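Quick one: this structure, given as structure tokens, is what I'll be asking you about.
The complex appears here without one of its protein chains, the remainder shown in place.
By written order: A and B. Residues from 1 in each chain.
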Amino acid sequence: MDSLLLNHASRLASAEGGEHTVTIAGVGVYLGVVLIAMFIYLSMAKKGFGQRVFKNFVTGTFEQLYLFLENMAVNTIGSHGRKYVPMLVTFWLVIFFANLVGLFFPLTPTAVVGFNLGMALIVFGYVQYEGARANGVLGHISHFAGPKLPGVLAVLITPIIFCIELVSELMKNVSLTLRLYGNIHGGHQAVEAINHLTEKFYIAAGEFLLPIKLLTVLVQAMIFCLLTCVYLGLVTGHHDDHEHGDGHGEAAHA
Amino acid sequence: MGRILTFLVIGLGLMVGGVWFSHNVHLGFLDKVAEMGIPLDLGMTIATIGVFLALFPVIDTFYVKPLKEAIDSRNSELESTFTEAENLKSEMGKMRSDYEKRLADTEANAREQIQSSIKEAQNLRQTLLAEATEKADSMVKKANEEIEASRAKALTDIRSQVVDLSLLAAEKVVGENMNNDRNRKLVDDFISTAEVSR
Partner (left out) sequence: MGIIGLGIAAMGVAIGLGLIGYGAMTGMSRQPEAIGKLQTAMIIALAFVELVFLLTVFVGISSAK
């Protein structure tokens, strides 16, 4: 068993070493594992929907997850945050199951930059789309320019603010990607390094990091959803403030 | 359904495109990024976007919406059950207060009736007693009167007999008929004095 783990770890190390990168087919296999686990969980949860009280444990956890994410969305985005909950549930499930798979397998989708960048790009694009829909395209772009300044200051400072805001907006992508990648991949690396220390005694000591990694699994899934909520709240929040008076009309045609 | 299919088709297209991109397109700047320790494969990114585009509607339609409906229906059911229970409870409370009131009424009624019957009985007793005493009194009076009358009669009888007897005796003693009016009066006086002295 030890040798098997070590073997996995060393193979992972050689794969990540830079000589040859992880192939898309390999990630696809692990993504398949993740999706199968997720859909097994979901269909087990779906069995209990008909009951009056969710006695089924799996259904109970799914309900708790849903309520938790709904609560988070409503707290950070506002009352209109409920419609983003399905997306958050999807992200949460995929990231959580991918991280769980990462606990037991040498490779996992969330330990791959490309996969994380894909998720981050979805969030980024959706945030821009929602911002444009809530404030109008021009309003959304002018939102990057910061507050309105009088006279000369507007000419001098507004472009600078605009550039900084643009960069920070793009950095949101990078931060979402690298945070997930760094945490999961870093966890693997740490396990690998500690395994390497005790390799002589045929002990995989790195596996004792499992509790910390278990915590990471949960926290990373939560942080991704939380930051998605925060970004969505940032672009749709202003809209909620200054159009509170005729909010009913918006709700009617939305 | 159409929406799901559209998303699925777009997602599948992006997945295939991502795989194709990953195998056939080589971007120079990615090597520099890989040197920084970030092995980025843009084909994988495209494929991931496709996967998620396919996943969103599927999970939304088949899992999240039914869950939401289940939660909502459960909540409404609970709410209706609670309101029903609340109604029943208030109804029961009303019934109980009604019952208690009725019970108290009945009790008061019964007490009143008992009181009134006791009073009636007492009255009856009083009147009966009074009647009885009256009757008894009258009877006693009557008896007394009768006694008095019979005594008086007996007395007069006795007196006349005594007079007769004494006269008889006197006649025998004297031996002559002394039965005249003067003698009778004499004896009578004597007897009346004797009566008085008695």
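In the analysis below, a contact is a pair of C-beta atoms (placed from the backbone, for glycine too) under 8 Å apart; a residue touches a chain by one contact, two chains touch by 3 or more.
Quick caveat: nothing in here was measured; it's all calculated off a predicted structure.
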Of A:Q51, A:S79 or A:S175, the one touching the omitted chain in the full complex: A:S175
Residue, one of A:A45, A:M72 or A:V123, that touches the chain absent here: A:M72
Which positions on chain A touch the chain that was left off? 72, 75-76, 175, 178-179, 181-183, 186, 219, 222-223, 226-227, 230
In the full complex, which bits of chain B touch the chain not displayed? Write them out. 35-38
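Everything that follows uses one rule, which is that only the chains that are shown with their structure count from here on.
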Cα centre of chain A to Cα centre of chain B, whole Å, reads 67
What residues of chain A sit close enough to touch chain B in their complex? 16, 18, 21-25, 27-28, 31, 35, 42, 45-46, 49-50, 52-54, 62-63, 66-67, 85-87, 89-90, 93-94, 109, 112-115, 117-119, 121-122, 178, 181
State the interface residues of chain B toward chain A in the complex, per the touch definition above. 18-19, 22-23, 34-35, 38-49, 51-53, 55-56, 59-60, 62-71, 74, 77
